[in-house]
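Scroll down for the structure; my scribbles are underneath it.
What you see is the complex with one protein chain gone and the rest in place.
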Amino acid sequence: MAAVKLEAVHIDRGTEAKAELSRKFLYYMALMREVEERIERRLYRQGKVLGGVYVGRGQEAIPVGSGLVARPDDVLFPSHRDLALYFIRGVHPRNVFAQYMGRVDGLTRGRDGNMHMGDLSKGLVAIISAMAASVPVAAGAAMAMKYQGRDSVAMVYFGDGATSRGDWHEGINLASVQKAPLVLLCNNNQYAYSTPLSKQMACQNVADRAVGYGIPAEIVDGNDPFAIYEATRRAVEHARAGNGPYLIECKTFRMTGHSAHDPADYVPKKMFEEWGAMCPIQRMQNRMVEEGWATGEEVSDILARIRKETDEAIEWAEKSPYPDPSELTERVYEPK
Amino acid sequence: MAAVKLEAVHIDRGTEAKAELSRKFLYYMALMREVEERIERRLYRQGKVLGGVYVGRGQEAIPVGSGLVARPDDVLFPSHRDLALYFIRGVHPRNVFAQYMGRVDGLTRGRDGNMHMGDLSKGLVAIISAMAASVPVAAGAAMAMKYQGRDSVAMVYFGDGATSRGDWHEGINLASVQKAPLVLLCNNNQYAYSTPLSKQMACQNVADRAVGYGIPAEIVDGNDPFAIYEATRRAVEHARAGNGPYLIECKTFRMTGHSAHDPADYVPKKMFEEWGAMCPIQRMQNRMVEEGWATGEEVSDILARIRKETDEAIEWAEKSPYPDPSELTERVYEPK
Amino acid sequence: MPTTYVEAIREGIREEMERDPNVFLLGEDIGIYGGAFKVTQGLLDQFGERRIVDTPISESAIVGAAIGASFMGLRPVAEMQFSDFISCGFDQIVNYAAKCRYRWNAPVPIVVRAPCGGGIHGGPFHSQQNEAWFAHTPGLKVVLPATARDAKGLIKAAIRDNDPVVFFEHKALYRRVKEELPEGEYTVEIGKANVHRVGSDISVITYAAMVHTAAEAAEIVAKDGISVEVVDLRTLTPLDEETILESVKKTSKAIVLHEANLTGGFGGEIAARITEKVFEYLDGPVLRIAAPDTPVPFSSTLEEAYLPSVDQVVEKLRWLAAY
Partner (left out) sequence: MPTTYVEAIREGIREEMERDPNVFLLGEDIGIYGGAFKVTQGLLDQFGERRIVDTPISESAIVGAAIGASFMGLRPVAEMQFSDFISCGFDQIVNYAAKCRYRWNAPVPIVVRAPCGGGIHGGPFHSQQNEAWFAHTPGLKVVLPATARDAKGLIKAAIRDNDPVVFFEHKALYRRVKEELPEGEYTVEIGKANVHRVGSDISVITYAAMVHTAAEAAEIVAKDGISVEVVDLRTLTPLDEETILESVKKTSKAIVLHEANLTGGFGGEIAARITEKVFEYLDGPVLRIAAPDTPVPFSSTLEEAYLPSVDQVVEKLRWLAAY
C-alpha cells in the first residue's frame, strides 16, 4: 500500500487553541521519539536495556492525537508502540528508563520489561504479550463503566496484525453486543513483525472488519495528530452517548524493525523513504511554523527542553538499583 | 427476526433431474428427522441414550441441500445439527443409534457420544464440543488440498452462536489469506442455547462478517434445500477455482430446545408457529406433488421405507454390546 | 431443610450480590435460562440484566471482560458452561489474570466458576478435571469444594478474595450431596483443608467428588479395623501443607486420590511433598489413585472403569494397611 495522502485536518477552533494543541502534539511526539531513540539506539546497544525493545517510531501521532482527547477518568490500554500515552498520563520518563533497564523505579519494579507496564491510578493498563489480549479486557472495563453509570470510555490500542487474533474478535463482539463505551484504535503500520498485511488479512482495511460487529469505523491519516484527535473526539462522543464501540484505523508505517534486533530487511527500502517523508514530527514542526502557531525558535526550544529532560531522566534512572533478589517471591498474591 | 420469506428456488435442470434431486432431498431430510425423533423422543426418554442430545429439527435442509453437492473427495466438518451429512456419506443409521447409546458399533466405539463422531475414510471429521473449533481445522484441510494440487473443498458447518468464537475468526481469516478452498455453512437458527441473536452479535446477518475477510457471502432460505443446493454449487465452484473461501448463511430456526433436556421456554411460542409452517420436509413433500415430481403415494412410500429402516436400525443397535472395560486404555497413542 | 451443593453455591452468590453491589455475573445462558446446571436460576429475576450478563460464546472474552471490569472496582463472577471450555479462555486466565498483581501490582479479584468432573455421561468434553493446569500457574487460587457447606462458604470467600480464583464445581455433586447449612452468614477460608474424617492408620488426601469416594471406602475398611483419615484439601492453591503433613505424621501412611488423570495430576505434587517433608515418618510408599491416562470416555462401561472407585480405594487401603 502506498502512503495515505490525506489533506492535513483543520480543526474547528481558534488559532490560539490550535497553536496550543500543536505545541502539545509536538512535545509529546518528540518526547516519545527522543526517549525511544535513547532506549533503542543507545541504552540497548550499550547493553543496559535487556530483553526486547519495540518502539513506535513514525507512529507517534497515534497515541498523542488520541491520548490528548481522553479525560482522566477514561482508561487507556496502550499497545507496545504507544509510549506517549504514559507521558500524557503523567508517567515520568525516568520511570520509563528505569522500567527498560529493569530497575526498581520502573513501573513494574523490574518484574516485567519494556512496554509491559501500567498504573491503575493513572488509568493505564499494562499489556500482556499476547497480541489483542487487551481487547476483551478493555471491553470489560467499558462494560464496568456503563454498569457504574459513568460516561467515561475505555480506549484500546493494537496493531494490524493483532486483528487476526481470536481475542480481538471476541472482545469487539462482546463490547458491541453490550454497547459498551469502547474506542478501538488500530495502528495499521502494514507489518506484523515480518509479515505484511497481505499475509495477515484478505480485506483491504482493518476498518472493513467493523461491519461484522455493527459498529462505525473510520480511516485516518495515522501520521497527523490533528486527524487522529478529531476522529477520536467523534469516537469518544459516540461511546459516551451510549452508542457502543467505535473503531479508528490509523494508516501509518513502522519506521524501524519490529524490535531493536530486527534490521527489517524484508521491508522494501522505498517504503521507508516514502513514509519517512511523512514523519509526523517533522510535519508538525513545519506546519506550526507555516500556520504561525510557533516560531522556529519556539519549536527548537521545545526539542531542546525534551533533550534536557531526557538526559536527566536517564541519569536518574541509571542510579536506580536493581530489585533485591529477596523481592522475588513477594506479591504473587495479596499480602496477608 | 421474522421468517425469511424467499421464493422457492427453481433450479435450471430438466424435470427428471429435479424430480430425482427432490426425492433425495426428501429421503435424507426425512431420514434425519426420523432418526433424531427416535433418539430424542424415545431412546432418550427411555434412558437408553445417555448424555446430551442435540438435534437439527427444522434445519434438515442445510446438511441435505449442501451435502448432496459435495464430491466424495470433499471433506465435511458437520456441526451438531447436521446428522444428514453422515447418511449422505454412507454411514448407516444403525451405527448412529449405536453411537448415541454408547455401544461398540457406534462410530467412536462408545468413547464419545452423540454427534461427536467422524470417519476419515468417508471424509467426515468429528467435531469437538468447543463451538467453531472445526473452522481452523477445516481451513487446514482446505490448505492441504491446495498443497496437494487437488480441486476438492472442505465444507465446515456451524451455528450463529459459534461465530462469536475466536476460533471462527482465526480460521476464516487464515483460510481467506491463504485462498484455501473452504466453504463455510452457517445455520443461523437465531438462538445459541438460550441466547438470542441480539445478545450474540450486533450485526444484522452472519453474512455481514464476511466483509472483514474479503470473501463473498450470501444469505439463503435455510428451509429450502434447493436454495441451499444452488448456493453451495456457487460456493464450491468459487472454491474449486482457487478463489478462496465462501460463506453461506442459511436462515432457519431450531424447532426444539437446545438439547433434549431443554424445554426452550425462553423462545416466544409465535416463533415456533411461524417457523413450523416453514418445515422443510413438509414443504418439500408439497412441492414434489405440486410440481409433479412425485405422487402422494410415492412420497408416502419414501417415508414408510424410512420408518422401516429406522426400526431395523434400532433393533440392530440395541444388540450391539457396550464396550468392554478392558478397552479403556487402548489407543490413546498409536499402538506399537 | 437440607441444602444441595448447587443451591448452596446459588445462595452464596446471592448473598454476596446482596451484600456488595459490585458483584455481577457474566457467562453463557446464565440469565433467563439460569445456567446449564441452573446454578444461577432465579438470580436474573432478583438482580436484573445489569448484574446478570448473558454473553456470546466467547470464553476468552468472558474471562478478559471479567478482568477488565475488576480493574474498575467490580467483582465479576464468570461462568464457564463446562470446565472443559476453560481451555478456550486459557490465555486470559493463566497469562492475564494470574500475573497482573505480580507484574504491576494490579489486583484481579475475579472468580471463574467451572463445572467439572465425570459421572454424568458427558464424554471427553463435558467431564474434565483440569485443575492441575491452574494449580501450576502462580497467581491463581484453585478451589474445589466437596460439600454443600464448603461450596457456599468457599464461593463467598472466593468472591471476596482479592486474587483470581478458579472455582471448580463438581457436576456430579450438584444434586447428589446435601446437608443442613449453618444458620446465617459464614465463609470458609480459602487455603484451609478440612479433616473430613478422623482416623489413625492411613491418610487419604483428596478433594472434590473423591472425598465422598474416600469416605465410603473408609467406612468399609473400618469394619476390618483400619482407621482411615480423610483429608479434604478444598483448595489446591494455596495448599494447606500443614494439615496434610500433620495427618501423615500421625498415620505414617498416605494415599493421594483424585479424579483427574494420574500422570501430571496434582496428586504427584502432594505425594512429592509428603515424601520430601515427612520421609522419616513414612511406614510405606505414598500411593496414588487417579483416573488412567485417557480422555474421559462416554459409554457407561468405560466411564465406570475410568473413574476411581470405592473398590479401588478399598483395595489400596487394605494393601497399605498390611504393608
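First chain written, first letter: the chains are A, B and C, and each begins at residue 1.
The rule we apply is simple: a contact is a pair of C-beta atoms (placed from the backbone, for glycine too) under 8 Å apart; a residue touches a chain by one contact, two chains touch by 3 or more.
Computed from a predicted structure; not experimentally measured.
With respect to the full assembly, the chain omitted from this view is in touch with A, B, C. Screening B:V69, B:V96, B:A139 or B:M255 for touch with the missing chain picks out B:A139.
Among C:G12, C:G27, C:G265 or C:P308, only C:G265 touches the chain left out of the display. Note that of C:N22, C:S70, C:S87 or C:T243, the residue touching the chain absent from this view is C:S87. Checked against the full complex, the one of C:I202, C:L239 or C:L257 touching the unshown chain is C:L239. Residues touching the missing chain, restricted to subunit C, are 84-85, 87-88, 90-91, 94-95, 98-99, 102-103, 124-125, 130, 132-133, 135-139, 236-237, 239, 256, 260-261, 263-273, 275-277, 279, 282, 284-288, 293-295 (touch as defined at the top).
In the full complex, subunit A contacts the hidden chain through residues 50-52, 102-103, 108, 110-113, 116, 128-132, 161-162, 164-167, 192-195, 199-201, 262, 266, 322-325, 327-329, 332.
Residues of subunit B in contact with the chain left out of this view: 75, 107-108, 111-112, 116-120, 125-126, 128-130, 133, 135-145, 147-148, 154, 166-167, 170-171, 173-174, 177-178, 331-334.
Simple rule for what comes next: only the chains that are shown with their structure count from here on.
With each centre defined as the average position of its C-alpha atoms, the distance from subunit A to subunit B rounds to 45 Å. Distance between chain centres (mean CA atoms), subunit B to subunit C: 37 Å.
Looking at subunit A, one finds that residues 166-167, 170, 173-174, 177 touch two or more other chains. Along subunit C, residues 55-56, 58, 60 each make contact with two or more other chains.
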